[in-house]
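Omission of a single protein chain aside, the complex is shown with its protein chains in their original locations.
Chain naming follows the written order as A and B, and within any one chain the residues start at number 1.
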Amino acid sequence: MIQNLADGILVGSVLSLGAIGLTLVMHMLRFANFSHAELLSIGAYAALVFDAVFAAILPPLAAKIGPLSMTWALALALLAAIAITGASALLIDRLVFRRVRSKGSELSMVFASFGVAMIVRNVTGLLFGLGTQLYSRDIVFAVVVSRDPLLLIKPDQVFVLAAALLVMVALHLVLTRTTLGFALRAVAENPTLAQVNGVNLGRMIALVWVLGGGLAAIAGVFYGLTNQISPMIGRDLVLPVFAATIVGGIGSVYGAVLGGFIVGVAANVALAVLPSGYSPSVPFLIILAVLLVRPNGLFGEARA
Amino acid sequence: MGDAVLRAEGVVAGYVPDLPILKAVDLAVRRASVTVIIGPNGAGKSTLIKTIAGLVPLSSGRIIHDGADISRIRPDRLAAQGIAYVPQMDNIFRTLTIRQNLDLALRRAGAEAAGRLEDLYARFPPLADKRNEKAGALSGGQRQFLAVAMALAARPSLILMDEPSAGLSPKAAQEVLECARGLTEQGVTILLVEQNVKQALRLADHCYILAEGRNQLDGSAADLLSDPVVGEIYLGARRKGAA
Partner (left out) sequence: MIGFISYAVFFSTVASILAIAVLGLNLQWGFTGLFNGGVVAFFGAGAYGTLILGGTPQADHLGGFGLIYPLALAGGAAVAGLLAWVVGILTLRLRQDYLAIATFGIAVTFENVMRNAEALSGGAKGFRGFERPLRDLFGDGFGYNLAFFCFVLALLVGVFLFLERLVRSPFGRLLRAIREDEDAARSLGKSPARVRLVSFVTGSVIIGLAGGLYATFYAFISPQDVLPTLTFQIWAMLIVGGAGNNRGAVFGAFLIWGGWTSSGWALSRFAPVEAQLYTGSIQYILIGSIIVTMLLWRPQGLLPERLVISQAGQPRKPRTTGSMT
């Protein structure tokens, strides 16, 4: 049980990072983006490629950082992955979403996102193979934190949780301390009013995509670091990430953070009760429960 | 009017091209004056002001500000050019604090931002007292002052206001309108839409009456206030509407 809780918090940090970007996009562009989870996949694979590249160019970088399985090369690759994924998100918007937005309704965008997800997922499969891959083949042993109840934690997991929390704190500071953050929140609340107050809407939308893509890349690499990398990352995470945004309330960054942890913990604790095969169903049950009890989520506002 | 700072010429505009709400509107606003637009519901008053603010696309005609055509300029650029717009409702960011609302409005002010913020607090003391509260918690009148303060932050030369007194108590409405009047003494031009016809005409210099997307009548506010026909239609209609 306590092990499930610990694992859940870890998964939750990944889901939170993914959900922050999704909730912003869903709120500002007003469509459920089914391709958002594919950005995690793009990030995970981009880091895989750059990890190999950096390690090849400068072999000392292939050294591990302390007790982690993460290498210096992977740390640098993470930065590259953030840039690549942010750019991909922006590119997809320019190529597909922005054009559909200008001619269709918001639901056409939902549909387009299905198509985009399918293309990204399968192109990834074609490029990198359908099998699973790992950043590091070295086995890192878990540390026994407690024997009774048994609690095993890997150094990577501690790092991922700490780093994810750090990213969230940084985002919090941007949103509450900088005028850029105010502008983002202003656009989320009332795009027209933000425009008349001098905010360039097109630039903010681009920023949201880059931000969402960057956070998704971090989430994807962290997921790959603690699980494994496969072209199905997007397929497996799309529903949990949606569940996190709905639990938190669409448009709320803090709701997305909390929602991510709630969904991660609930899905893992549920494993203590349910047979493990059922874990993909848990996010849906959470969505149903939220829609039943509090349809606008924990922090969301009713919006027509 | 040779010294008009803002001109609308044959403006046709609406949310979709085939369905103009403004069918043909001309307008000229003198520098440092208060001009009020009145008219029955659905006349296109709010649409006119939004069109000038760049929020509604023109299908023909043009809008000229300080000699330059601003008909197709994005709203955020207009704001940067000194044209401020205060919407009727939802005119502040409820989820931001008052301070954050003002900081956002002062985003382009650079080194002057701190000084201007103090000026705004001095001008609207209730905002200073509640600077760290969420703007959503403000009363209707205070919200309106915050909205005006945000408009002033960029030191605009022209402020467009959409029914600034809507939903306010008579006292608060009077305060808001007097605040607008006071701004003209610093050279700011005010163009506003008002339902509160009598109050607005008393404060305004010039008045346009729109009906069904077209100019109906215009003249000096004092003349229209004493015009028996206008009095019967608009001032009487307002009393009936309020009853």
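List of remarks:
Following the convention adopted for this analysis, a residue touches a chain if its C-beta (ideal position, glycine included) is under 8 Å from a C-beta of that chain, and two chains touch if they have at least 3 such contacts.
Note that the structure is predicted; figures quoted are calculated from it, not measured.
Shown as candidates are A:M1, A:V144 or A:L291; the residue that touches the absent chain is A:L291. Among A:F50, A:F242, A:F261 or A:F299, only A:F242 touches the chain that is left out of the view. Of A:A73, A:V100 or A:V253, it is A:V100 that touches the chain left out of the display.
Touch with the chain omitted from the figure is made, among A:V11, A:M26 or A:L258, by A:M26.
Taking the complete complex into account, residues 26, 30-32, 34, 96, 99-100, 103-108, 110-112, 114-119, 121-123, 125-126, 130, 191-193, 195, 201, 235, 238-239, 242-243, 246, 250, 275, 277-278, 280-281, 283-285, 287-288, 291-292, 295, 303-304 of chain A touch the chain not shown.
One rule holds in what follows: only the chains that are shown with their structure count from here on.
Inter-chain centre distance (chain A to chain B, centres taken as mean C-alpha positions): 43 Å. Across the interface of their complex, chain B is touched by residues 176, 179, 182-183, 185-186, 189-190, 192-201 of chain A. The touching residues of chain B, when paired with chain A in their complex, are 53, 55, 74-76, 78-80, 84-85, 87, 90-96, 100-101, 103-108, 150, 154.
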